[in-house]
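A protein chain is absent from this complex, but the other protein chains hold their places.
Right, chain A next:
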Amino acid sequence: MSGAVYWAVSDTWTVVRRGLLHYRRQPSNIAWQLGFPVVSVLLFVYVFGSGMAMEDYKSYAMPGMFAMTMAFGFMNTAMLVTLDKDKGITDRFRSMPMSPMAVVGGRGVSDLIGAALDLAVMAAIALAIGWRSSGGFAATIAAFGLLLLLRFALIWVGVVLGLMVPNQEAAGNLFAVAFPFGMVSSVFTPPSEMPTWLGAIAQWNPVSSTANAVRDLFGNPVPQDGPWIQENAMMMAVVWPIVITVVFLPLAVRKYQRLSA
């Protein structure tokens, strides 16, 4: 059994290494990947932010934008999974005596590394335009931990969707799902200022819980006087990702093993 664990870890590392080699062989892809968060920050803070009534909108929106980038991350996962499936790489992996956990696990670790890179660049931009965390070192680290936790949970959603969609074009169309998922939340506006029904959806969106929890940890403005779900954002920022992982991780592994069965 310990042999199986050893190979699961070793194979996962081999697959992660493949992801890192991709970065090294295509450095321009890093620029594209990081371009999105950079552009979003500048766009939302300066273009939309100037129309917002809220004072210190930057401090409100920045943690939200961190959370949104993590939320959109499942798109990357889904597209890479679909690409491998289309190209036959997934079939080759499945026909080999490697650990069946490793393909899914390797994808997860590679994507987390990419997400950490995204966050680092976003934080640097945020600092450069005047955003600050006043929450202290431990709280700041905890906040970034919560952001990566959300990304981690959504990896498995991305794997499941990536294996479900028929081709790469369809994977691209997942943006129609990602966009409202990221936006109908407390990311840019407090849900209390939305129409009641939309506000309720936004409150219960896991992205809102993470956004509000990290606002709190960063010492940035947090939406006030909300329902239970908003008041317990810190707890829910942990509970949501766990629930999502518990549902989607086994589904992802199962879907991978039964692919086209």
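Going forward, a residue touches a chain if its C-beta (ideal position, glycine included) is under 8 Å from a C-beta of that chain, and two chains touch if they have at least 3 such contacts; residues count from 1.
Quick note on the criterion: contacts and distances are computed from a predicted model.
From the set "GMC family oxidoreductase", "ABC-type xenobiotic transporter", "Thiosulfohydrolase SoxB" or "Cytochrome c-type biogenesis protein CcmF", the protein name that UniProt assigns to the chain left out of the figure is "ABC-type xenobiotic transporter". The chain omitted from view is touched by exactly one of A:Phe93, A:Phe179 or A:Trp204, namely A:Phe93.
Within the entire complex, the positions of chain A that touch the omitted partner chain are 7, 10-11, 14-15, 17-18, 21-22, 25-26, 87-89, 91-98, 102, 166, 258-261.
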